Structures are given as C-alpha cells and as structure tokens.
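The complex is shown incomplete by one protein chain, all other protein chains being positioned as in the whole.
Chain nomenclature is as follows: A, B and C, assigned in order of appearance, with residue numbering initiated at 1 for each chain independently.
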Amino acid sequence: MSVKVGIVGVTGYSGENLIRILAKHGKTKIACAMSRSIEEPTPVGKRFPALSGQLELDILPLDEEALARACDVVFLALPHTESMERAATLIEKGKRVVDLAADFRLKDPSLFQKWYGKAHAARDLLRDAAYGLTELNASEIRKARLIANPGCYATSVILAVAPLIRAGYLAEGEFIADAKSGITGAGRALNADFHFPEMDGNAWPYRVNRHAHQPEMEQCLSGLGNGPVRVIFTPQVIPVSRGILTTVYARLVSAWDTARLLQEYKEFYAQSVFVRVREEGYWPHLKDVERTNFCDISLSVDETGKRVIIVSAIDNLIKGASGQAVQNLNCMFGWEESEGLL
Amino acid sequence: MSVKVGIVGVTGYSGENLIRILAKHGKTKIACAMSRSIEEPTPVGKRFPALSGQLELDILPLDEEALARACDVVFLALPHTESMERAATLIEKGKRVVDLAADFRLKDPSLFQKWYGKAHAARDLLRDAAYGLTELNASEIRKARLIANPGCYATSVILAVAPLIRAGYLAEGEFIADAKSGITGAGRALNADFHFPEMDGNAWPYRVNRHAHQPEMEQCLSGLGNGPVRVIFTPQVIPVSRGILTTVYARLVSAWDTARLLQEYKEFYAQSVFVRVREEGYWPHLKDVERTNFCDISLSVDETGKRVIIVSAIDNLIKGASGQAVQNLNCMFGWEESEGLL
Amino acid sequence: MSVKVGIVGVTGYSGENLIRILAKHGKTKIACAMSRSIEEPTPVGKRFPALSGQLELDILPLDEEALARACDVVFLALPHTESMERAATLIEKGKRVVDLAADFRLKDPSLFQKWYGKAHAARDLLRDAAYGLTELNASEIRKARLIANPGCYATSVILAVAPLIRAGYLAEGEFIADAKSGITGAGRALNADFHFPEMDGNAWPYRVNRHAHQPEMEQCLSGLGNGPVRVIFTPQVIPVSRGILTTVYARLVSAWDTARLLQEYKEFYAQSVFVRVREEGYWPHLKDVERTNFCDISLSVDETGKRVIIVSAIDNLIKGASGQAVQNLNCMFGWEESEGLL
Partner (left out) sequence: MSVKVGIVGVTGYSGENLIRILAKHGKTKIACAMSRSIEEPTPVGKRFPALSGQLELDILPLDEEALARACDVVFLALPHTESMERAATLIEKGKRVVDLAADFRLKDPSLFQKWYGKAHAARDLLRDAAYGLTELNASEIRKARLIANPGCYATSVILAVAPLIRAGYLAEGEFIADAKSGITGAGRALNADFHFPEMDGNAWPYRVNRHAHQPEMEQCLSGLGNGPVRVIFTPQVIPVSRGILTTVYARLVSAWDTARLLQEYKEFYAQSVFVRVREEGYWPHLKDVERTNFCDISLSVDETGKRVIIVSAIDNLIKGASGQAVQNLNCMFGWEESEGLL
C-alpha cells in the first residue's frame, strides 16, 4: 500500500520537481499538492503545461487541515521562515515532514535569526530535526519525524569535503569553496538580474563572505571531524538554468597524491549510490548530473602533495533540493535509496 | 557647433542604446538624459555600470520644462501612449521630436485606439508625423518636425518586401511574415516568461494574428504600391538577447528567378548604406547584424518562379529602434546618414 | 520474457537517446549496443559519463553477425545511406528493423538518389518499409518487418497538418512550413557553424527550398488526402540544444473558426497519447515538450475564416527520432504505445 504524500508549495521549482519525481515513485501516492498562490483547484497540466497528459492531479489552495487529514508525510517547499510553524503543527498531528526550506537546518536559533531575519517559531523542534544529507546522516534520518533538507550550495560543498574532514586530513580547519550556480537556484521570483537579456552571456559573484549557506556548511562539517571548520564561500551565477559546480581549495595535514586520495573518496562513498567519484583526469560537468540525483566528484593534489583541488557537480533542483528530499523519504521509510530517482 | 539632444526614457533598452550611440556621434551633444523612474540626478555609470569610465553624464528626473530649455531635438523612448502629449508640448515649443514609441505611427486615430487601448491625445500631429523608415521616406523625414520611429518587427518586414511591392510584383496583395525575435524586444519590464530559466532553451509564438505592428506594416506597405497590402504576421520569441530574423513568403505576379530578383533588390537599395542585400545562397544571420544598424536581406525564388522566400535580419535595438532613430536624426539635419552608426 | 533489442550507432545523439529510453523500458532488454567508431568494448558510462552509475552496458564495435545472433529487433541509428544494406541483411535473417536514417523513407528510389546522392541498394525493401509515424500509420507498422522512422522536421510538419489534409480542408494543395530547430538536429559531427561562440545568440535559415525532408513530407501527406500536396518548407536553426517549433500557414477550402477547428484536431488525435492539442490561446513551447515524446499543437484561424496558422512543437531527439522509434517498437509488438515513454 502506498504512502500518502503531500507537497506544499508546488508552484515553485522545488515543488514542481517533487511532483515530477513522486509521480514516478513506486511506493507513494501524491495525495495532496497545495500552493499558497492558487485560489481554486487547478489541474497540474494547466499550471505546468509540460505536465499535461502525464499526470492527473489538481493543485489545491493551501488548507492545512485537509493536508494533515490526507497525508502521512508532507514535503514543505516554501520560502524560508514559512515552514517552521506549519511543520510544528504537522508534527503535532503525527505526520512526518521534509522541509526543503532553511527553517530547521541551523541548530542554534540565534544563528537562524541572524541569517534569516526572524526569530525561530519552533525552537523545540530544532533538536529533533535530522539534517537530511543522506550520504552522511542516514541513521538519524531513518528515525526522524522531521528532516531539514540541505541547501543546494551546502550539498555541493559538504559532499566535496566530507571524506577529507572525517579522515582528519584537512589542515588549518578551513577551506575555500568557489561555487557557480544556475539561475533556478534563485527560485521563480522575478528579479531584474535574471531577466533573460541581462543574464544571457553574463556571470558575477554575489553575497561574497555573507551567504546563508555558509553557517549551515560549517555546522555540518564541524560535526564530522575533530573540530570547528571554517568555510570561505563565494557563490556566483552563470547563465545556465540548473546545476552547481563547486571548486574547493584545501590544504592537507600530510602529503597525498591524487590517485590515493581519489581511492579514499571512492571507499568513503562506496555505499552511496548517488555519489560518483570520477576517474583521475575527468572533471565533473554540469551536464553529467543534469536532471539527476547524482553528485559527481573529482580532485587533484598538486606537486607538493599538500594542496588539493576538489570539484563537485550537482543539479541544484534534484540533488540540491527535490531529489534529495525524496532520497530522504526513501531512507525514512526504509525503501531503496534510489526509488523514483534512477 | 553641436546640436543639443535630449533623451527621455534612458533607463529602458532603447534609451540606453541612444546614449551609447549618441555619445560617439560627431555632430551632437547629449544635453539632457531623463527618466521617469529616477528620483535624483544619477551618474549614468551608476545606473549602467558598463558605461562608467566611458561617459560623464547624469541621468535626471524627467522635467519637461528643463528638457525643452536645454535641447534642440528630443528622443522620446517611453512606453506606448506616454509620448503623444509630451511630443505635442515639445513641438509647440519649436523642438524637433523623434518618438520611439508607437504613438505617431498609425495615421488613423481609431486604429491607434483599437490597438493601443487609448484615445489619441494629439490627433493634429498625426498628419505631420513622418514615418521614420529612412530608406523609404527620406524626403519626408528631412523636413519633418516629428518622426514616428518604426516598430522593430515593422522595420524587419517592410525592408524585406518594399522592393517587391513598389515594383508591383506582389501577387494577391498579401504575404506572410514569420518573425523570430530576441527578448530585448519585450523591453526591460519583468515578465515570468522571460525569467532566465523559463526562456533558456525555449521558443514560442505569441499574439498570432493580433500583433500591433501588423497595422503599421500594412499602412506603410499599402502606401508603397498599387493597392492595399495585407500581412499575415506571426511573432515568435527565441532565446537570444537581440535581433529579429524574419522570413517572408510571397507569391509573385509573374515568374522570376533568384538571381534577377536579387539584382532588383540590390538596385533598389543601392543608395541605402544600411541595407546589405546578400549574395545568392548566403542567408542573413542574426550575429551579422548584432549591435549594428544594418538590415541584411536575401531571397530565393522556387522552381516555379512564382513563389519567393525573403529573409531579413536586424538588431531590434539598433536598426529596430535607437540606431534607426539616429539615422532619422542624421537625415533631418542633412548629415551623413551613417554618422555615429558605423 | 524480454524482447532483445540491438542499437547500432550508439555514439550519435539518436543512439544515445535510444539507450536512455530503452534502459527504462519494461518489455525489452538491450542485448547489443554497437558503434562503428568504437574499437574495443567500452562501458557506456565511459563514453557517456552522464550515464555511469545508471546502466551496466558495454558499447561494442559493430559486428553484424554478432548483432543478428543476439537480437530480435535492431534500431539502426546511422548516417543516411549507411542503413540500407545492413537493414536488408538483418531482415533476411529474420530480424525486425527500425531505421532512424532516411534510407527507407522515400518510396521512389530515384527520389532517394536525387536527395541523398547515392543509388538505393535495397530497392525491394522500399515497398515493404512502413513509414513510422505511429499516429497515422499504426496498422501498417503493427505488421511491418522494417520501419522507416520519420525525419524530425517531417514529424513536426506532418502532425501539424494531417487532420487538415485528411479532412480535405486544405486549399490549393499546398502550405508553408516555417521550422525552427535546435542544434542536435544536425547531429554530433563538428561544424564551424555550430561552434558555441558562433551559434550562441545567432539564428539563420538554411537549405531554403531544398531540404531533404520536403519530399518525405510531400509523399506522406499526398497519401493522406485527395491529391498531391506541396510543401514550401524553410528550416532555420536557433540557439537551443533540442526541439523543433514549426509554424504552418495554410488556406482553407471553406471558412472555419478557431474553436471548431481545434475541436476537429482534438477528435482526430483523441486516441493519440502523444499529441496534445492545446487550448485556444496557449501556443506550443519548446520547453513543454523537452525530453518528452509529445507533439504539442495549436492553431488560429484569422478573421476571414479562410487562413489558418498551425504551430507544433516536438523534441527532435525524442518524438523526432528515438522516442518515435520506441513508439514504433511498442506498436510493432502490440504493447502500450507509451511503454518506456512516459
């Protein structure tokens, strides 16, 4: 019997992709697809003409009572700060929740307030929320009622350095992450910067030294190794629709060569169906991961043996959001991690 | 001594390009650059960082009194229906005006109202306004006080068929124009359709059988030949920033071959420095005209000799707007037609 | 038990997409994936890094004996003129063949020679080959040993006008098709025109009045109605990777209005799961059909009632090639037409 899932926020990119993925998922049924911006039931094929003829489903105005009645588990794909109270209510009613926003990612509510500009409204739940990076946190996710689905940049950075940090190889407790992102990462909200003629042929950095995914990365990575980790993080937009390509620069506590370090990475991710550690010399390409839940990784140690460059690529909408959310669902229910995702 | 020009609406694409062109024009000085959306004097390099270090100029809030005092000639680069009263006031004060909007393009005020949704506020001026397609209308433009600068689609279509119609070769008084446009043609106003991730990799037609440039084309072309001309016109957007590629399908009253008809076109445009009739077999490319005031044209007659396919390419922001406006200015003042444009 | 399929020419775009589709097909097993350009067995994930971790499959050098031994049905995804002899050999050995090239599309071998520059090497098979436009030809496809999979442009044009022609509404026995294609339509062969910096921001027509898909369209459409049909066809490239947007201009023998004609189209395609006739006013978008086997269609009759503009959109690699090939396979074997394609 299928698990009944609800999706809130289906008109955004993450919500739309949740529908696309869950429509082909063998263990679930989309019981509810809701949106705050829809006023009356609307066939999904009307809102997303690409989906017509593929899927019979009505998008409904958000109704939290009806949602709770209809679903066993709910995906919240809402803007940051819009999930926290809703998640609390749903949890109280015995539902399991995967939150795709940032609301439950930071354990420290004062850090949340600093970065997202609002006092946290469900502090009690912060401790319970499992950080949903399945590759690193499966045992916690398996038993969690509430999943904080990671940020897209955070996913691309953390997966790139996790093996290094867990093994204690990172020197000086810090590294640099230079990330290039596609424009869906900024969501569907209109913005003069992302008007086609402005973005086409363009690229630039933004929020240098002050992007909200930085504390999330640091919290997760500091828990992996022997001490606090500091991330120097620069996000940049490039004219592609989807994908994040991240280049990490780190120093190593002792000398390595590329082949041996790649081998360590392969072992670290041996059980992770969605991480592909590439052969030496082949670098991750955005197109290789486009519309997939894969994270591709490769690296090169320089001739001194003490500096490494690690590159990862993900699709920000799949492994960076909706795909990872479904991967977490699969993990929570003890299904194949790849159900609906390959 | 330089002619003092004013530009109103400099924050739109057409206004910005007027600044770029006029800054290098040898006979004029930008005396005034104004915008309705600017609240205090703003260096042009602040609003358009690309222009900093190239041009010392402040953008001023729109002040019609100051504008009239400072300028000999004014370019109005405003949304449709926003020029008509302003143009009337400026003309009254003895200024010459080039209007880049549609306000003076249609001679029939009821047609204007039908297509632009507003009663015309300066009907007396409609007769006086010269339609600013320099290649066809230079003698009128030379003495005009008020120029109605053509629409971008209209320019691409009219130049493609003018030789045919003036020579009386068009059969049945109608032809088809299938146009593909870059996104700047829709202006800077935000629109969910033109959000980068929506437009990238996409293309579609719009306003099929009901685009406002159609009556403008028909009015101009009906005046060229022996009778009324009907245009079946389909505009389409393609994911490029600038440019219009138009493919015309017409029937001919008598049989031709490609080489002879191309020769007729070359003769027709022999004096037109900005129309390049291409050699047989080389078709107009958007990139060939990018950031230029050129209109490239080629054609092919089929094996029956009675059907012709004509293709034109322009940059919608230059030959389709700002470049053509400056070409009209050059014509009005008796300067080299290419001043500032080559 | 699964049907064993072979794919020849897997390193081209069509071959690659056949692998992608058939890997998820419930009734078949890829028994053989071969390429003329591969010298030794190569894991598919090595040649196409995007596919690694998804699919265990070796690409083998082409070996026609081994191919015939291993497979029940073979997809030939080779350049034009490279299939005809190979298909004949396979058919002789009792295999069923779907040819994605043009080799069996034209019934008249002299026409084939005129357009493809080579004498036909398997004339006897021309009569037997079924033209694989499943929507129009299912009964023939069902029993065919050899399928000539349609050209991408031909698919987009024929589906747009088939209801019109079969109903006898087309006037004058001719219509115009203005098509805009993505660059995968030209295949993987390198070409200076399609070097990224040349194609980016560019668009142009080519082979005007002389594209090889024109006789294919005419042959298919002339068989549908009451007499010969002539197509005036202009292909154009636009800077997208995949998709064909076609705009058809036709005259009607009697007056219609848009709503009624759309209704006729809906009825014509009522059983066709992959044709979506859109609601009045919503025009096909390339992105709506991207990576799908759908053909979206809409139309508008002008105010005279005697001229119609019809627009269709397909993904040239799916409905225009590999998806249609699998749809034909499904039809040949009596499976659900959408198996592996939704």
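Note that in this section a residue touches a chain if its C-beta (ideal position, glycine included) is under 8 Å from a C-beta of that chain, and two chains touch if they have at least 3 such contacts.
Keep in mind that what you see is a predicted model, and the values were worked out from it rather than measured.
> Which displayed chains does the hidden chain touch?
For the complete complex, the undisplayed chain touches A, B, C.
> Could you tell which one of C:T89, C:S241, C:S272 or C:S338 touches the chain left off the display?
Considering the complete complex, C:S241 is the one touching the chain left out.
> From the list A:R145, A:K266 or A:K287, pick the residue that touches the absent chain.
The one listed residue touching the chain not shown is A:K287.
> Which one touches the absent chain: A:L245, A:C295 or A:C331?
Of all options in A:L245, A:C295 or A:C331, contact with the hidden chain holds for A:L245.
> Using the document's contact rule, name the residues of chain A that touch the chain not shown here.
176, 178, 180, 198, 201-206, 208-209, 232, 234, 236, 238-243, 245, 247, 249, 283-287, 290, 300, 302-303, 307, 309, 311, 313
> May I ask you to list the residues on chain B that touch the chain which is not drawn?
Within chain B, the residues touching the omitted chain are 49-50, 52-54, 200-201, 273-274, 276, 278, 282, 285, 287-292, 294, 296, 342.
> Contact with the hidden chain only, please: which chain C residues?
With respect to the unshown chain, the touching residues of chain C are 13, 182-184, 188, 190-192, 194-197, 199-201, 239-242.
The rule we apply is simple: only the chains that are shown with their structure count from here on.
> Tell me, please, which chain's centre (mean of its C-alpha atoms) is farthest from the centre of chain A?
B
> If you average the Cα atoms of chain A and of chain C to get two centres, how far apart are those centres in Å?
Averaging C-alpha atoms per chain gives centres 37 Å apart.
> What is the distance, in whole Å, between the centres of chain B and chain C, each centre taken as the mean of its C-alpha atoms?
39
> Which positions in chain C are in touch with at least two other chains?
Those would be 201, 285, 287, 290.
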